[in-house]
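The other protein chains are all here in position, but one chain of the complex has been omitted.
Take a look at chain A:
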Amino acid sequence: MRAILKVRNLCAAYGDFQALFNVEFEIAAGEVVALIGANGAGKSTLLKAVTGLISPSAGEIAFAGESTSRTPAHALVRKGLAMVPEGRRLFRGMTVEDNLRVCLDRSRTDVEQALRWTIPRIHELFPVLKERRRELVERLSGGQQQMVAVGRALLAQPRLLLCDEISLGLAPKVVKEIYQKLPEIRAGGTSIVIVEQDVSLAKSSSDRLYCLLEGRVTLSGPSCEIGLEAISRAYFGAHS
């Protein structure tokens, strides 16, 4: 299958602290890939490098067959790279509808009409957002805010959707409700990366998984073939 994202020998650093070491990462079109690892393993740094929020110190990132090194972060969204950031990061002081429209205003245009995400489609996916569309986002519950964050990213008409810890701080019932929507999102041809602390959830929701430890990929392969023991070794290190 054609790769939608290819990351080769990626290194990234914050000042003197190197956060990623020669990371190799690849996602095929229509694939769901889980990215797991302990806090500080480099998962969010990898996503920030992919989205262009930080510049890698070495390596190559290609999205939809094109290098992203000369494309500013905001322009990558229009090419079909969208992200649900950790902590939701909604626009406070704006209504649910306005939060959704910010992404819709700048969405990718080369999408078939039938596959296009529209606000009514987002309301079908998360009906509660229709009821609360005129309310300020800060008045919504955490789960509803996460639905706005997912909806906002979908309205960019992504080829690749990066979800950074979307279950963080949410009730299990809400997490289940959001994860149940992933197959529907994927059905439209969108590839998905889920960064997740809940290893079982990550494994059961993905086709393949990558495990990061201290900035290095320590395990990768089909999710159904990787056992929990191997994940444990890769997650905590060989000494555990």
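FYI, a contact is a pair of C-beta atoms (placed from the backbone, for glycine too) under 8 Å apart; a residue touches a chain by one contact, two chains touch by 3 or more; residues count from 1.
Throughout what follows, contacts and distances are computed from a predicted model.
A.B. asks: Look at the options "RNA polymerase sigma-70 factor (ECF subfamily)", "Ger(X)C family spore germination protein", "ABC transporter permease" or "histidine kinase" and return the one that UniProt uses as the protein name of the missing chain.
C.D. replies: From the choices "RNA polymerase sigma-70 factor (ECF subfamily)", "Ger(X)C family spore germination protein", "ABC transporter permease" or "histidine kinase", the unshown chain carries the UniProt name "ABC transporter permease".
A.B. asks: Which residue among A:G42, A:G59, A:P85 or A:G215 touches the omitted chain?
C.D. replies: A:P85
A.B. asks: In the full complex, which of A:A49, A:C103 or A:L140 touches the chain missing from this view?
C.D. replies: A:C103
A.B. asks: On chain A, what residues meet the omitted chain?
C.D. replies: Looking at chain A, the ones touching the missing chain are residues 51, 53, 72-75, 77-78, 82-83, 85, 89-94, 98-99, 101-103, 105-107, 152, 156.
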